[in-house]
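Only one protein chain is missing; all other protein chains are in place.
Now for chain A:
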Amino acid sequence: MKYEDAVATYDPALGIEVHVELGTATKMFDDAPNTFGGSANENTTPTSLGLPGALPVVNRMAIEYAIRIGLALGCQIAESCRFARKNYFYPDLAKNFQTSQADEPIAFDGSIDVELEDGTIVPVAIERAHMEEDAGKNTHVGGASGRIHGADHSLVDYNRAGVPLVEIVTHPITGVGDRAPEVAAAYVRTLRDIFRALGVSEARMEQGNVRADINVSLRKDADAPLGTRTETKNVNSFRSIDRAVRYEIARQAEILDQGGAIVQETRHFHESDGSTSSGRPKSDADDYRYFPEPDLVPVAPSRDWVEEIRAGLPELPAARRRRLLDDWGISELEIRDIINAGLLDPVEATVVAGATPDAARKWWMGEIARVAKQREVEADGLATPANVAELQQLIDDGKLNDKLARKVLAGVVEGRGTPSQVMEADGLQIVEDTGALEAAVDEAIAANPDVVEKIRGGKMQAVGALMGPIMKATRGQADAGTAREMILARING
């Protein structure tokens, strides 16, 4: 069924579970390094390998990061919470259980505002944020393209086993209709931006630092009870989240239209064609027999500690955006473009360094972004905010025009110094020596009597024909406005 028809007939509901890997130095329950990459099984201890007798100890920083996340999401922070064992057999965790939190999450009852591209605000209620550990990585050998089916055996790397995770679970998100795919993607993007602002994770989707499980269900109308849901696991980019939700809504609508029933199951998303396929049905396999982890005592964050963490929270992305909109007087669309380009930090720093918001935005979003794209590098590595502010100052002082400024910028990008240094080294400064400019003007007038006649006859646009030779004579460093005034004064004066 077409997506448009599906959302015309059914009311979708979403539930999103986001896992974020915390950027602590060590793992959740042991002091093995928490680093990405490296060779296999070099970041383990007896605890992350689940060896008999090894005991876990909770990482204080991981608790602090989890509290930061909870507070940023407007959650209550538990007075006391326990860890629990989630029992299952799978070789990605050597213990045969994952240490998680069951009925006592560290944070609960929150809400965040998610802003869509057109500025629409969708509030999303957060049910809970709890702490747990990541699992190791399996590689399936012998089957087609690394899949389990047909594999002879699997290889396990436990470097990631025990890396601290916070899982954030929403209440059902309803009432968003045909915008459900966009809302799902925007929600995860909002969380990603918050994680980065809080400094709790690099939050790189492509490295799997942030992973989303997306629950989708349909019902006939907003008054009906929620329908049976499916859970599409591990969707790892904003675009994939949008596509996965879109696909599930259309797929479920078609089944319901034909009188069928939705099977509650986990599903896998396929990047290649944007489809999802059946994983396993929810069944006995999900009987995890949670029980309190006997090897870990409860975590009871003191209210003083929580308030200290709250006081130290940085400005969050939404508040920052509102502040800059007020301060800068630019449009919603302009600031969204800057944010989407990932250039809000350098633009703001450039304004702090003295440039106007318009000038800062123009340089970063224009010439610098263009050069970055051409070189396939990050724009904020090409020049410093101080460089850009100085460059704009040289223009404002009349020492450079836009064209010369771009040449100066190229020198800065090549690492040849500050804008002033490049300008002086290359002799790019606008010619202020009126003698040299006058000589160039006189020469151009003498060499082009026919053009002069046209100007005398009132064809003012013919002035342009004299600018070429003048710019050539002054190596592009003449100020166009001054030259034009001189030409008109000579001819008509």
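Just so it is clear, a residue touches a chain if its C-beta (ideal position, glycine included) is under 8 Å from a C-beta of that chain, and two chains touch if they have at least 3 such contacts; residues count from 1.
Going forward, contacts and distances are computed from a predicted model.
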Absent chain [UniProt protein name; select from "Iron ABC transporter permease", "Aspartyl/glutamyl-tRNA(Asn/Gln) amidotransferase subunit C", "NADH-quinone oxidoreductase subunit N" or "Lipoprotein"]
"Aspartyl/glutamyl-tRNA(Asn/Gln) amidotransferase subunit C"
Can you work out which residue in A:Ala300, A:Ala319, A:Val377 or A:Met460 touches the chain that's missing from view?
A:Ala300
Among A:Thr9, A:Asn41, A:Gln264 or A:Thr482, exactly one should touch the missing chain; which is it?
A:Asn41
Positions on chain A contacted by the hidden chain, ascending:
24-26, 30-33, 39-46, 49, 51, 57-63, 80, 82, 87, 89-91, 138-141, 147-149, 151-158, 268, 279-280, 284-285, 287, 289, 292, 294, 296-301
